[in-house]
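One chain of protein is taken out of this complex; the other chains stay put.
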Amino acid sequence: MDNIGVIISLILIFGGLVALFYGSLKGREVDRRIIFLFIFLAVAAPILFPMTFEEKATQVVKSVFDKVENLPEGSTVLLSFDFDPAMAPEVQPMANAISRHCLEKGHKIIFMSLWATGQALLSQSLSESILPGFPEKQNLVDYVSIGYKAGNEGVPNVIITDIQKMFPTDVNSVPLDSIPIFDNIESCKDLDFIVSFGGGKPGPKEWILFVGDPGGVPIGVGVAAVVAPQMYPYLPDQVIGILGGVKGAAEYESELIRVHPKFADMDTPGLLMMGPQTLAHVVIMAFIVIGNVVFFRGRRREKKE
Amino acid sequence: MTPTRLHIFRVISISTICVLLLASLALSQDEATPTTNLSTEIDTVIIEVAAPTSLIATDHKYDNGERINLQWVPSIDDLPGISTVVGYRIYRQDDGGAAEAIADLPAKANHYRDENTELGHTYIYSVAALTDGAEFVSNPTESISPEREWIDFSKRYLFLIALIVGGAVIYFIEIARRGKKLFVRKIAGLEAVDDAVGRATEMGRPILFIPGIQDMDDVQTLAGLTILGRISKTIADYDTEIFMPVSRSLVMTAGREIIKSSYQTAGRPDKYSDDMVTYITDEQFGYVAAVDGIMVREKPATIFLLGAFFAESLILAETGNYIGAIQIAGTARPAQLPFFIAACDFTLIGEELFAASAYLSGEPKQLGSLKGQDVGKAIAMVILVIGALATTIGTAWNIASMNSLVDILKTIFSTS
Amino acid sequence: MKRQIPLFITFFVGTLLIFSVFIPPMETWGENFTLFFDIIAVFAFFLGAGNLVRVHVGKLKKRKADWGFSIVTLIGFGFMLFVGLLKIGNPGGIAADVTAPGSWFQEMFNYVINPLQSTMYALLAFFVASASYRAFRAKNREATILLIAAFVILLGRTPLGMLLTAWIPDSLSFFQIPNMAVWIMNSFNLAGQRAILIGISLGVVAMSLRLILGVERTYLGGDDNG
Partner (left out) sequence: MKKTTFILMAIVSALFLLSWILKAGSLSGETDNYILQGFLVTFSAFLTLSVLSFLYADNPLYKFAEHLFVGVSAAFWMCMGFWTTIVQNLIPRLSDGLSKFFEQQPQPGDYNFFFFIPVILGIMLLMRLSPKGGWISRWPLAFIIGTTAGLNFVRYLRSDFIKQISNTFVPLLGTEWQGIGHFFSNLDLSASGQLVAIAANWVIFLGVFCGLIYFYFSKEHKGAFGAASKVGIWVLMLTFGASFGYTVMGRISLLVGRITFLFRDWLEIIS
């Protein structure tokens, strides 16, 4: 059933593209609403009839994975959810995957957010995706959520020297003093690893500037594809690795399943999204080709005249 | 130092170490007695473990006297896998008071930073290895007081570079203020501005100016408005129509003032109207929807997108492209530059936007600042070349002097 | 006076925060002032909300175009404020997490804010496609470079790139498209982004200095009454 659906939708999309290509050979421009329609089809079809591909982790992703994998058990990791619903489809899958990985390796996790919307998404992630796989993990012992604080870059600038000053309590008003995770954590300098998931300001960049560089804490970033290229200059000293967009998440998920087979049945939104991605990319590349054909046809006509 | 003297020196130092070791052994036996007693009193079987050794307390460098660092060698029984040591407990005596436990650490820990010390107090620390039900305390440290350092010398190079770059900016602003002409190279995009205005005039269609979606406190908005000053002068001369939808009320006020004064200079104050600049909404996508509507309805011949743009950049630039307008864009937001470059005819990339603004306004603060930044870039380029060449020679042929040059440069140009 | 005091505040706070980096005894004050800043940031949210209400009430009073939609904004604002400030339906009571699952506040986030914002950004998917079609044309040398780089990355970021070039032997693995994409990201992209980064950082440094020293005062507005 699924295969038939895949084949029919592929025939439809590619048939349409061929027709448009034929049109372009005659110098006909494509209306943008037609392009919109094709993009919708290219995204919708693989969602209805899932196609999955194998992913292999690239070096920038693998270095984050290896860092989590090789930290000694009981290390403390801070995961900051610095995103809003607009970035969530890209960033939430990787945040979930890394959270699961940390819990599986027995690291203690401190969850927080520099975006108000991040705390709501964090609460959603915890209750719907991360915790159901780990019923034995206890709040305040294995993980804690200290939530959101206003103040953008002001927040990392305080917690680099004193976490408690900025976060007197966790989200449920439990004083930090009484939380076992914070027994030996005074400031961000005492953390073993920080990963910031985001793509706006404040976000990964603020973590590098205000915590990673002054405190010498290893930083990993999980970013929306729009800002991922801007993170490359910080490699490899200032950030140890970059998860860029859905592909970053898909690579991390596949690596996670490869190394820890227990995750084989977990939901893998990143890997699932690669189907629509691939088809949409093909459609866009086809339109780039069609656009150039139209352009060169037009230019040749101009020359003739 | 002559060889004989060196020899004597060695003998003395080795014997001192031996004496110290013996003394510490003797002392440690004294200390260890109570713990042994303690453990025999308990009924359950206590597995004896060695206490941690070589505990040293040092003042944390470059702080306000609130930290003391501890370091020790973990108990020799703290072995991976089969360890009976479950952790370590830190004890502290404050000004000769009773020892209080201040922290518990996991097994294999070998250092701790006490961040709650006070200036003027003296402290004595000891570390205990914990097993299930008993603890084995190390020798206490010498008494130590935290010290306050007034200047953080570990950041001296950072301070120096800040001074040089900052100094260059201030120096050139001052020079520009005194009226000295500062050279700024021609910026290609600015010539395109006049052509684009001319084109709109020929076609008899309006010009659309979009100053980004940030308020007046963003430099990019200011730079965009400076360029608006130039554009509106040409517009007033040619008598072309201009629309400027904005998303901040302060930008609206500023925009109106700029266009009005341009019309006055051109001698046509009667042609100016407040309707040229309209406030739409602060909200990103509401603004985009409205501007999109204006583009499709009015079909402007030329569109300027100069300022701070976010995700809306693509929608605006794409729609402008769709209606076939000439588009000149400029922003310093790297994430949006690719869209502008792809969809616009001309783009002022990053700093070019500021340079264009400085070039047009001729304001000392802008010109001087640009010059100061150029000094920074020149420093960067020179160090870059020296560093890369030294690294290359050093690593390819393993030349020590080159490697140490690289080390020095890396120390100066490091983050901490 | 109306300008002198703000200029002094900027100078005082700015220099204090710079020196707190280099002078350890000032560190606590650096922290405190940053905390003040964080708290003022919340008042800025209040200000934003207040402005919103003012603008929309104004529209409503004057029956400006689309005034009906202003009612939507005001009702949405009022309702969300009501469920948020009173923590309606929150399972944990007043001290609990405001975004606790099951609270009305969190439900409003999940069913109203989340779909609205993410769909608005999802519109970009369509525009990016149409921009690629219209903009990526080999008009001149620069545009051609742009086009080629984009094409390689587009191919390399999807499994398609691997499928197309899987036949290339491992000793020439560089020419496999995904590897080429990785290489471009790590070389050209890194270099270009770094040059931009250095430029922008100098701009930020110069601007900060101008603000602290009071050379740049445009943010104070034009006249003393405004």
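Residue numbering begins at 1 within each chain, and the chains themselves are lettered A, B and C in the order written.
Operating definition for what follows: contacts are C-beta pairs under 8 Å (C-beta built on N, C-alpha and C of every residue); 3 or more make two chains touch, one makes a residue touch a chain.
Quick caveat, the model's predicted, so the values are computed rather than measured.
Novice: Among the chains present in the display, which ones are touched by the chain that isn't there?
Specialist: Output: missing chain touches A, B, C.
Novice: Of A:A19, A:L48 or A:V141, which one is in contact with the hidden chain?
Specialist: Residue touching the chain left out of view: A:L48.
Novice: For the chain left off this view, which of A:Y148, A:F182, A:Y252 or A:F295 is in contact with it?
Specialist: A:Y148
Novice: Tell me where the left-out chain touches chain B, residue by residue.
Specialist: 158, 161-162, 165-166, 183-187, 217, 281, 283, 285-286, 289-290, 292-293, 314, 334-335, 337-339, 341-342, 349-352, 355, 370-371, 374, 376-378, 380-381, 383-385, 387-392, 395-397, 406, 409-410, 413-415
Novice: Touching the absent chain: which residues on chain A qualify?
Specialist: Where chain A meets the chain not shown: residues 33, 36, 39-40, 43-44, 47-48, 86, 88-90, 116-117, 119-120, 147-151, 153-154, 157, 166-169, 173, 175, 177, 199, 208-210, 212-214, 224-226, 228-229, 233-234, 237-238, 244-247, 273, 276-277, 280-281, 284.
FYI, only the chains that are shown with their structure count from here on.
Novice: Suppose chain centres are the mean of their C-alpha atoms. Which chain sits farthest from chain A?
Specialist: It is B whose centre lies farthest from that of chain A.
Novice: State, to the nearest whole Å, the distance from the C-alpha centre of chain A to the C-alpha centre of chain C.
Specialist: 16
Novice: For chain A, write out the residues touching at least two other chains, lowest number first.
Specialist: 32, 86, 230
Novice: Among the residues of chain C, pick out those that touch two or more other chains and give their numbers.
Specialist: 27, 120-121, 128, 130, 132, 134, 136, 150, 193, 197
Novice: What part of chain C is in contact with chain A in the complex they form?
Specialist: It is residues 27, 30-31, 34-35, 37-39, 41-42, 45, 92, 95-101, 106, 109-110, 113-115, 117-118, 120-121, 125-126, 128-130, 132-134, 136-139, 147, 150-151, 154-155, 157-160, 178, 182, 185-186, 189-190, 193-194, 197 of chain C that touch chain A.
Novice: In the complex of these two chains, what residues of chain A are touching chain C?
Specialist: Going by the criterion above, the answer is residues 30, 32, 35-36, 38-40, 43, 53-55, 58-60, 84-89, 117, 119-120, 122-124, 127, 145, 147, 149-152, 154-155, 157-158, 161-162, 165-166, 171-173, 229-230, 232-233, 235, 247, 274, 277-278, 280-285, 287-288, 290-292, 295-296.
Novice: Quick one: in the complex, what on chain B touches chain A?
Specialist: 103-106, 112-113, 115, 311, 318, 322, 334-335, 415-416
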